[in-house]
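Right, I'll just put the structure down here and ask away after.
Removed: one protein chain of the complex. Kept in place: all other protein chains.
Entry: subunit A
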Amino acid sequence: MKLNIEGLLVYFPYDYIYPEQYSYMLELKRTLDAKGHGVLEMPSGTGKTISLLSLIVAYQRAFPLDVTKLIYCSRTVPEIEKVVEELRKLMEFYAKETGEVNNFLALSLSSRKNLCIHPEVSSLRFGKEVDGKCHSLTASYIRAQRHGNPNLPVCRFYEEFDAVGRQVPLPAGIYNLDDLKDFGRRKGWCPYYLARYAIIHANIVVYSYHYLLDPKIADLVSKELAKKSVVVFDEAHNIDNVCIDSMSVNITRRTLDRCQNNVDTLQNTIHKIKETDAAKLREEYRRLVEGLKEANVARETDIYLANPVLPDEVLQEAVPGSIRTAEHFVGFLRRFLEYLKARLRVQHVVQESAPQFLKDIFDKVCIDRKPLRFCAERLQSLLRTLEIADIADFSAVTLISNFATLVSTYSQGFTIIIEPFEDRTPTIANPVLHFSCMDPSIAIKPVFQRFQSVVITSGTLSPLDIYPRILDFRPVTMASFTMTLARTCLCPLIVGRGNDQVALSSKFETREDFAVIRNYGNLLLEMSAVVPDGIVAFFTSYVYMENIVASWYEQGILENIQKNKLIFIETQDAAETSMALEKYQEACENGRGAILLSVARGKVSEGIDFVHHFGRAVIMFGVPYVYTQSRILKARLEYLRDQFQIRENDFLTFDAMRHAAQCVGRAIRGKTDYGLMIFADKRYARSDKRGKLPRWIQEHINDGSLNLTVDEAVQLSKHFLRQMAQPFRQEDQLGLSLLTLEQLQSEEMLQKISQMAHQT
């Protein structure tokens, strides 16, 4: 259908539209008009992706000069593929409606591991190995060596691409990862480099967060993207953690040992080269004197390691004299390494700021701030000069040099914590140095500055106003949309008491309480008898889950549950978990019924959808607070309080509630789906917790479902499930939560829609 969104003609590839999609597009258009940033929350399963794509593509066509490119960032490869499929549908619709072939180029980009078509390289299992192997085949000096010695192995796909691929632009169309690979195979070109080259002139790029947020990758891949782009971060409820992770470094004793080996190898190689080809080292020295700028004009395949700091922090000066020669630099690395080793030998926890660390390192081993800042740059240059093919081995020394550069560049927003042992096992020495970023706005700032519109969207972004605060930006639109429903297909219940009136809570004081554990078991047992097919239960942590399950086993509760349903457990082992998931789905499919016990913040809670019968109920045992005793968290909370005036408790509750919302949101993946959401903790009833749930869940929590006992919850669930099992056809939705074009254009509906977006 063709829509008119405030004067913009939008092609929408479906015959029906949800009212909230229309409203979402309105808000999005306003954001683009204002060339500003936006925060939009819309429940999953209401067609967020297609609304985004339809509107932005229409905008691009209408104002080709204002918006040149859409950069769509998603979290995982399957999600990326889903976006591309939606886009394909949209483009087919365009072609059908307008009758002309449009020259739209859209493609997805992923790592070499997902794109490589080289028979040997692509068979490797780990991403790092693939990257390293690829580098050893395609680095410019390797290729130069091949001129002298044609027997060296070669990647013919890259050679072919290098020879002709750059002249011919990628034909217009929609490319997902497989399409790129097919195209690459057909032409004999390397799909990875083809994609990286093509994103510069593509209209739409779909890739992972890291290509924009992690400075190590962003500098390589996304440097040349135009300013007039619209950036969309989908599923962005965890974006602050992604930002923080991309800037943080953890160093263990093992890292240091491997680093030691790396440094030894470097030294040996330097010796060898000195004997055979001293001119090369001299040449490098000369280049370094002239400055880094020139050193940067290397070939694309060489830049394997980029600077970990953000582009505007990179110094455009010459490398300081003390680390210019290769031997001096290796010596420097050695000294730095020894210093770190000494620091890791502490017996107590040390926390210090970056300036303190720099002062200490200067006092102890006379290392200045300036050479530290160039450490990453210098290592990169050295590795290139030494023509080391297999760079994957040098990850340890790379990590250390990244740390050196980061610690000397940023004095604010970072902290260094050295822990001699883990809190849980105080007897086993396992020293770790955390160099932890506390301010997510550091990593994302260049994105906000560079691109004219950045849209942050997800199903759970409540409370909306906290994201602009922690990411430090000023949005022009902030809106939360609810799901219009023809029937109330979600049923949030807050169970606060057991049948014996014992308050249910996972708070620390009552965590070991026998009565609470028994009542939790009772809840699961009773629910397993009334809920069909699949139930997913989330615990706050693995330890807590283990304790509870062990206790249930002793009390015989597990045995009783197994009469109703099979039980599967998520573990920290990925293979085990995926096996459990598979069997869980099978049991839901064939009528046996199953319960999956998993952990909030785990793999299951973030990435797996439990559509329809795979999740008829989600039970959240307790409030999933993050482990508050962690020093990194404490430092971050302190920082948030000082810098952004966010109280510790506010942030912790916000963080817990967004994870709770993520967990329970797993069950509802669309309007035809239905599911129970059971919050089993009396603290959920308090308004500070409840108020932080997304609006589309909140509005279905009425006062009657606030502090239920297990029995009451079971009665309500029974009634709900029977209601939902009644036949539900599309006609029931039409005109209410599903609109045709005529219905959409009616005056009454437009008025309703305009009131829908909940501005904050």
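In the analysis below, contacts are C-beta pairs under 8 Å (C-beta built on N, C-alpha and C of every residue); 3 or more make two chains touch, one makes a residue touch a chain; residues count from 1.
Following the convention adopted for this analysis, contacts and distances are computed from a predicted model.
Only one chain is not pictured, and the protein name UniProt records for it, out of "Telomere length regulation protein TEL2 homolog", "General transcription factor IIH subunit", "BHLH domain-containing protein" or "RSAD1 protein", is "General transcription factor IIH subunit".
Checked against the full complex, the candidates A:H612, A:R636 or A:K671 give a single residue touching the omitted chain, namely A:H612.
Checked against the full complex, the candidates A:R592, A:R647, A:R686 or A:K752 give a single residue touching the omitted chain, namely A:R592.
Only one of A:N564, A:S605, A:Q662 or A:S705 touches the absent chain when the whole complex is considered: A:N564. For the chain left out of this panel, the touching residue among A:V531, A:V549, A:L596 or A:L738 is A:V531.
Mapped onto subunit A, the footprint of the missing chain covers residues 486-487, 529-533, 563-565, 588-593, 612-613, 616, 718-719, 721-727.
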